[in-house]
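Every protein chain of the complex appears in place save one, which is left out.
On to subunit A.
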């Protein structure tokens, strides 16, 4: 069924009786050409592009819970392509371009809003670093603009510009950045993939791999064995747990990241603002809630909930930047499990096991990557060679010394 304004009006006038489920609920087949593990944004996008762009047939997505119940439905919805390094920036810019055409492609309203993202500058050294990053972005075909304090004041007059510790001295803006309704991304890709014949199988947990003579023949699941020509793993925060079943140790630790949303307010915050120095970033949802977050809790966790010290730290950062926040009440807070890699950048690669492919290490930035991650993983699964913009996302980069470490933090996942 195609969605349109006309269809909405027609259904409104006829009692909404004509809507059909957006995707089927099939039982698993005994085998598929490609099985994708994980019904998050990346798994669903992979299935969609595999069927649509690369002529894939007989594809299934296996999800242990319900689609969209993982990080794709827990993130703070920010999209951007403001990276410095050559291994990253072309990939994220490819992703941003895919976002720009996504709703038309999927015929689904994902509420993509290019309201702009602003990274605040507080020191001369930071201005130098951000200027360099902006130039790297422009060289890779992205947009970037260095803003003066007056330009920022005109758009965000309510910020605390004269904080004693972190006075605002400027900012790096990417006007094409913004926010997306995250659940709609999972649902839109699911609907698109389903309409191309992909089986989306929920409540189906992968419990093991069947590996014979170094080749993966399929997966053991809570709904029985499912054979597969190729298996693609895209389980984000559960990567370590899943790949351990194939006896793999990964350059990844799982960490918890918290996020927060306030009660609904009138429109006050026009774009996304990040205050890296104060461990705080914020945007306002279309419902009016301020959506914000800060740093990782900082210790290995699979708990999907964090602890109070980070809540306090985020609240302090928020108050330092937006003093007007003081009387706003918090509505909800939650946590998600991040697949933090050893250099802060992702992996889209084959494994040493035949027919077994891996997509993970997205850290706290994988939502914006969803379209490109899906496209590039589908490319790898279909052609057995990396997509050019994802060619650096290899497993062996750690062994070869080719880390893609945007922040220069080294092998310390909780600092990326």
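General remarks:
Assume a residue touches a chain if its C-beta (ideal position, glycine included) is under 8 Å from a C-beta of that chain, and two chains touch if they have at least 3 such contacts; residues count from 1.
Convention: contacts and distances are computed from a predicted model.
Of the candidates "Sarcosine oxidase subunit delta", "Iron ABC transporter permease", "FAD-dependent oxidoreductase" or "Proline dehydrogenase", the chain left out of this view carries the UniProt protein name "Sarcosine oxidase subunit delta". Across A:134, A:192, A:240 or A:336, the residue that sits in touch with the chain not pictured is A:240. From the options A:309, A:323, A:388 or A:408, the residue with contact to the chain not on display is A:309. The chain not shown here is touched by just one of A:63, A:194 or A:253, and that residue is A:253. Although one chain is hidden here, its contacts on subunit A can still be listed: residues 240-241, 244, 249-254, 298-303, 307, 309, 342, 398-399, 411-414.
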